[in-house]
Each structure stands twice: as C-alpha cells, then as structure tokens.
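Quick one: the structure is below, questions incoming.
Complex shown without one protein chain; remaining protein chains in place.
Note that the chains are named A and B in the order they appear, and that numbering of residues resets to 1 at the start of each chain.
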Amino acid sequence: MTATEVPVPTSPAGNPIGFGRMLRKEDARFLRGQGHYIDDVQLPGMLHAAILRSSYAHARITGIDTSAAEAHPKVKAVITGATLEGLNLAWMPTLSGDVQSVLATDKVRFQGQEVAFVIAEDEYSARDALELIEVDYEPLPAVVDARKALEPDAPVIRDDLEGRTDNRIYDWEAGDKAACDEVFAGAEVVVAEDMLYPRVHPAPMETCGSVAHMDKVTGKLTVWTTTQAPHAHRTLYAIVAGLPEHKIQIISPDIGGGFGNKVGIYPGYVCAVVGSIVTGAPVKWIEDRSENLMSTSFARDYHMHGEIASTREGKILGLRVDVLADHGAFNGVAQPTKYPAGFFHIFTGSYDYPAAHCHVRAVYTNKAPGGVAYACSFRITEAVYLVERMVNCLADELGMDPAELRMKNLLRPEQFPYTTPTGWEYDSGNYPAALEEAMRIAGYEELRREQAERRADPAGKPLMGIGISFFTEGVGAGPRKHMDILGLGMADGCELRVHPTGKAQLRLSVQTQGQGHETTFAQIVSHELGIPPEDIEVIHGDTDNTPFGLGTYGSRSTPVSGAAAAVAAQRVREKARIIAATALECSPDDLEWELGRWQVKGDPEQGKTIPEIAFASHGNLELPEGVEGHLDASVVYNPPNLTYPFGAYICVVDVDPETGEVKVRRFIAVDDCGPRINPMIVEGQIHGGLADGIGMALMEAIAFDPEGNNLGGSFMDYLLPTSLECPSYELGMTVTPSPHHPIGAKGVGESATVGSPPAVVNAVLDALEIRQADMPFTPAVVWRAMQGRPLRTDLAIE
Amino acid sequence: MQVTITVNGTETRAEVEPRLLLVHYLRNVLGLRGTHWGCDTSNCGACTVWLDGVPVKSCTTLAAQADGHAVRTVEDLDSGGELDPLQQAFMEEHGLQCGFCTPGMLMTLRALLDRDPDPDEATIREAISGNLCRCTGYENIVRAARHAAAHPTTAPEEISA
Partner (left out) sequence: MQTPATFHYERAGSVEEAISLLERHGPETRLLAGGHSLLPMMKIRLASPGTLVDINGLAELDYIRLEGDEIAIGALTRHTGVLDSAVLAEHYRIFAEAERVIADPLVRNRGTVGGSLCQADPAEDLSAVFSALRADLVVASASGRRSVPVREFHLGPYETVVGENEILIEARVPVRPGAGSAYEKVERRAGDWAVAATGAFVQLRDGLAVDVGIGLSAVGADHHSCAEAEEQLRGRELTPDAIAAAAATCRDRCHPTADQRGPVDYKRHLVEVLVTRALTRALERARGEEA
C-alpha cells in the first residue's frame, strides 16, 4: 500500500491548510542560535551550583566535612543530607512508589550518587569547592552482577527500608502460566535462549538542569527545568516539598532532546529549590555530561530468558519469558502504576498464537536508578527485542527463512481489533502488507541470492547478514482507569482560543523536545478549522499558561494531546456552526462545512468563514439561548485505548570476519503510524530512531567493573553513533488509521528506536551464522561470539 | 588577564580568568548563547565555532588562546535577518529537530562548503563526524548540506526550486 495523500489547499504563506509537508515554525529561532535552553536562563543575582558525587558504588558515610568549602570566598552555601534531613527532604518519593536519596545520609548506593550540593557565585568556583569537601567512606561490597543480586549472601543494598533482608523489588507476571506450560509440553519444537538488553542511556545532546527561584515576598516558586512533563513535575514538587501547588510555576524552555531522560525529578532539581530557599537567590544547576550518564535515567538492563514453541511447519504456538530486571539502587522507573514492568507483557508481538506467559523479577543493584527511558514506550523496546530475537532463533532451528516464518505467523488484517493473550487490544493493522513492502524495497530475494553467493565463495569478502524485525508498538498512554503515574491519570488537557480576527492560540500540556509540536499541532487545528497553520500559535511548557496533563513521553503527544487538539478544534467548529447559523439566520442543520467555512446547503454563496465567525462571536451578534460568546474550547482527552503503530524493518550488514567490524550497508524501514500529519517530521522521527537502534546494537552500553565503577561515564566511553556509522535510510510506509483516534493518527516518536535494534542484531547474527550473542556488537564482541566464547556485555571485559 | 577577541567582526575585550573556556566567554561574557556545549571530553561538537576561519571545539579552547584572534559564531551566519543558504537548507530539508547540535553543525558545514562548494555525501559525513546529533540520524543534515551546495544563494527564486 502506498501513501494516499489527498492534496490540500495552501495558505498565503505556502503552507498546507491541514496535513502535509510543512517547514517547521520552530526552526527560525534554532537556526539563528536563538533557541532558549535551560543553560541560557539568566536571572539577576543568580547563583550556580555543583554536586559532589560518590566515587564508590557502595559505602557507608562516616563523616562529611564541608568547612573548607564553606570558607571558600565565593561559596554561598553547602547543603548535605544532614541539612535536608532537617527539612524532611533527604529522601524523595520515586515515580514507582519507592524512595530515593536526594543527598546521601547513611550510605551511598551507586557511583555518582549525590552527596553534597555547593552553591557559589559562579560555576567555576562551585566546582572548585567540590574539591574542598572531605567525605569519609567505609567501602562495602557492591552488587554489580544483577544475576547475583538475589543470592543469599548478597549485600543488602536497601537497608534503609524497614525489614529489608534481600535485594528483591518485585515479582510480577502476566499471562496464563498453566495454559502456556501445557502448550509447551505438547509442542513439537521448543527453542530457548538467554539474552541481555544491556543498560543504555538516552544521552540527549543537552544534559539535564534546573534554575529554581523562590520569591520570598510572593511565596512563589518558579522552576525553569528540562522536563518533558512540566505539570507532573509541579504536582510532584508540591507533594515532595510540601509547597502549595498554586504557588509553583514550572517552565520548560526549549529542550535539547529528551528521549525519556527528562521525565523524572532528579536530586539536583530538589537541591536547587532548597538552595534558592536557603540563599534567597535564584540557583542554577546544570549537569555535566558524566553526571548525566552516571546518575540520570538509564534504560533497559533486562536479562531475559525466552522460550518459543511451534509446530515443525513453523506455526508458532506460544512464548514464555523469564526476566531479571536490574533497576539499580532505587526503584525509580516512570511508568503506569498498574504495570511495574511497564508494557513488557506486550511481548507476544505481532504474531498470532494463543499461549504466553512472562515472569519479571526486579532487583536492586549498586547502579544508578532508572530503567524506563530512551524512547522505550514503557519497555516495549525490550518486549519487541525478545520476540523478534526468539522468532529468529526459531527460524534458525527450523531451517526456515525468517521472513517466511514471520509471514506465516503475522496477525491478519481481519483479526483486528485483536486481543493478545496478555490482554492488549490492538486497534488496527495490516501487518503482511508492511512486511511485503519492506521486502520489496529491500529486494529481499536478490539480497538472499547475493548472500548465498558470498557464502559459497567467501575468499576475502566480508560476511553479509540480513536482519528482519517486525514490531507492534503501543503508544498514547493511556486510558486513565488503567494508567496513572503516582495516582495522576494519564489524560491531557488542551485549550484552543480563536481570537476575534480568526488567529488562534493552542495551549498544550505536553512539551516538545524536538518533535516539532509548534508545527504539527498547528496543522491539526488547521486541518479541523481550515485556517492557515501560520495563524495558530502553540503554547506549551509553562504550567501557568497551559492546562494540566502528563507530558511528552511514550510517544503519547499525538495519540493523546493531538487527539485533544483535534477534539478542541472540532468543538470550536461546532460552536462556529451555531454562530454562523445565527448570523445567516438559518438553522445549524442547514449548514455544511467546506474547508474553513460554514455555508448554506444548496446555496454555497451564503456562508461564513472562521475569521468572520470568530469576530461575530466576540461582537454584538445576539447568540441563541445557552450559547456563550467568544470562540474557544477546552478539552481533557482520556484516550479509550492505546494506539498501535507497527512496522517492518530490514537491515543489511557486512562483517569483517577477521576483525569483527560491522558496517551497516542498508536499512529499510516501513512504518505505519496511521495518517501522517506532517510526513517530513514523521520521517525525521524515524531517522533518529534508526540511528538509536544502530547505536544500541553496535556500540552503546554501560558496563560496570567488579567494584561497581561505571565504565560508560563520558562520551569517550559511552559511544553515540556518528554520521559515519549511519547509512542513508530507505523509508517506506503503509497507512492504517486508528479507528478510535479523532484523526486516526497513532504516534511514531519511538517506533524506530523500538523496532530497529533487533533488525541490526538479527543481521549481524545472520552474517555470523550463529543463533545468539548479546549487543552491543563492538568488534571485540563480534569476534568473541565467532569464537564461541561470547562476552558478558554488562560487565567489565576481562 | 585581559583578552581582546574579534567576535563576529566586532572587537570584544574583557578581563577574564586564564582558565575561562572560549565557550563560556561567548555565552556568559558576551551573551552569545547560540553556541552550546554537550560534553566535557571534546566529543560532541555542539560548541563548534570558527577560530580564524577554522572550525574548532570552543569547550576545548581557552578564551586566552583566542586573544588577538577572530571568532565566528552561529549568530553571524544570517545577514540582516536573511538566512545563510545553509541555514535555509537545514529548514528545507528538516536538518534539525531539538536544535541543540545545530549551531555546531552549521559552523562545521559552512566551513566545509566554503572550502568545497560541492561535497559528495561521503565528504559531508566525514566532515560532521565530530558533531554528534541524537535526533536526526544525520540523514537530513547530509541532505541539507547537499541542498545548500545545490542552492548556494538564498535568492527567493532558488528557494522555491
């Protein structure tokens, strides 16, 4: 299926009125260096802060001497855990119902944990003062290997929690275990594999930071901060600090990339608030890169054991999974309360089989907290990786082409809406069409032929691998009765005001980090009201000026907030109909909508445009009983279900068998995210996600040495892909609208990050002709896999 | 110490600590905040500016080292509000998303295009290999550079082509 782009009229500025390719409104400032990011915030009298962090992974603190730091002439204050204990702020709640240390009091539990907060006149002096603080540590044995965290003699990390005798966080399961076991017992073929999705980091180009200003006169706290969820932050500050919520304003300026790194509240933010209260001045705290990589939300760290059952002919019968989840020292994951393992239980993927069961055990280790981040759609990344790897393992066992095996088992279009064995209701899809399109673009048969020739005559040539993945995403959390974070339902508000001259402002609860909301959301309103997108201003990222909502993560902006904007515009359009009918002295039922205009059926000369109606709504036209003046609407959108974008990816790699170097030759991505509001922006989102996937599959990972030292604490060690590792991507698409979304759109921000890693991994393993090895495929990892002596990629290489 | 640095054609002068990094001189002393920083190890290139016409990482250059030299930043690319053809190309090809790496990318690629007005894809990829981007997967940045090569002026008739 190819795109069906209905031509739309264009505005005076040359933009589409509605959907279509439109250059971004936000670019004008970014291109001139006029973006306004957190470190660009300057306030009169502002002080600068720096954090002293633990050099140990696990140690008891026996003393902290801050006197020399306090004596530094430019230091204004030094805050420690003891200071915070006096304010009852030494610990803060996490988004998962645990508590996390703001500044350590008793012990440090990971390398890089926050120990002291120095506030000085300038950043250089604050960092100088860190070197003047003396902390006495009594080192303790660290839990580094998650697989040993539950051993009886493992050190207990969370002895701060009453009655804790081990490192278990939770045991959780989904699916019908008995039924699943029965299917496996009777299956002709069962394949089992262990696989690790290593600890990775979103690593946005801009680190996290905050500027807090407590105005003692008005009692108002203003916090400029890198947050993807400003309203959630405001409520959490109210809860954590006991501050009055109506006196808190969160301003999220331009954000230099988020990818889930900027969802949570970090200790530095809380310290900046306390620092402003203590000093009476605005306090700025900005992470350096090492702090970002070593202490803020990492992602994944899932040790998975999968088993897949099928007939000899390749009909998949069931999948069961056992997961050991490394959550680090505090359970700080951000996800709907009901689902401690996020949406991992969507692991059955895109295939039709009845039996599924997963068991997830989460453990504490002496590592940074987090787990849900990096465009993961609440751990659908891990789920898709698991199923797409297991399907490939099964294909290997059966001696079947992995494309053929997938085609044989993909859900068929007539099965939608489809309820999975673990309870997800997929809204719509045409999976075989997407896979066929990807195979067509790739020239799949020809690639396999080339591969066969290469294998028959290997002399001096790189090994060639072809990897496929098919993913089903679930995005747009969520129906509020099922999904909340700390009790806050995951619905989003939206306010649309059409001004008297027909220009509009749209206020959103979500916050862009580069996704182009200022453009896309204007296009949604333009589509519904027929006014030019350049006449619609999007306002976001400021809690005093936008309605409540849970923010941008989990690809939820278009599915939730986009729906809110569409519904708000539709309400305005319906109100405009009544006002137009009043002005035209006819019944609203006599009017029909023609882009941007209500006109009399059968007499289209008689009509009113939205600007005319907007002016009338603010004028002296007498409106019918019960109809208020002005032209605006306020909506809270509670999505009836998630939306389920999907896609088929094919990766082609060449591997040097002598050195283990992997080169991604081609990457074909066919995405179906429903109708594309702005195809240019959608493709940009996919490009970025594909680079993420290549990064994770080939180089990104944070390992730890036996003492718990973080081995990925800078960009010299945590490698991001450069322009030279990324190929020129080949994109395709199919379009299957969501039946329950007002404009059928599904959300796409994380699709490629979720879908691409297994394609790359399957390609590398296909090249090597081995069934399993763990990412990231650095040259050493590839070579050792070829030797049959694979490396543990979560631990230091020995 | 006293430094005198010509920034975007204007002579600037300030009393600074010798340890002040050029990126902080630009951002905090001059208030030119278009130059960003993204790491501490000279890996990301978000801080790229020109020093005597050559793109360098301003987080790994002391303001003192620029004393008596000429620096050019992203703020100098457009002229009288009119975008440089490269800036225009970034807009046309969606070569930016969050915008954080963009100033560094622009300074690196402007230097490349001045040296080599018609670079091929491999040359472009090589040139920006010290500028990390987390949003675009580099695809549209490469296209933008090609677009700028094909449209070396921002005359309106060329933009609409």
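In this text, a residue touches a chain if its C-beta (ideal position, glycine included) is under 8 Å from a C-beta of that chain, and two chains touch if they have at least 3 such contacts.
Predicted model only: the values in this text are computed from it and were never measured.
In the complete assembly, the contact with the undisplayed chain comes from B:V56, out of B:V56, B:C98 or B:C135. Considering A:M205, A:M699 or A:V748, the position touching the chain not shown turns out to be A:M699 (whole complex).
What subunit B contributes to its contact with the hidden chain is residues 1, 17-19, 21, 23-24, 37, 39-43, 45, 48, 54-57, 59-62, 64-65, 67, 108, 126-127, 129-131.
Of the residues in subunit A, those that touch the hidden partner chain are 123-124, 127-128, 131, 286, 288-290, 658-661, 698-699, 703, 711-712, 716-717, 719, 721-722, 724-725, 778-780, 783-784, 791, 796-798.
Assume only the chains that are shown with their structure count from here on.
Subunit A and subunit B have CA centres that are 29 Å apart. Across the interface of their complex, subunit A is touched by residues 17, 19-20, 27, 31-41, 43-44, 46, 73-75, 77-78, 83, 87, 90-92, 94, 96-103, 106, 121, 124-126, 128-142 of subunit B.
Within the complex formed with subunit B, the subunit A residues making contact are 23-24, 26-35, 37, 39-40, 42, 124, 203-207, 254-257, 259, 288-290, 513-516, 680-681, 683-684, 687-692, 714-716, 720, 722-724, 726, 728-729.
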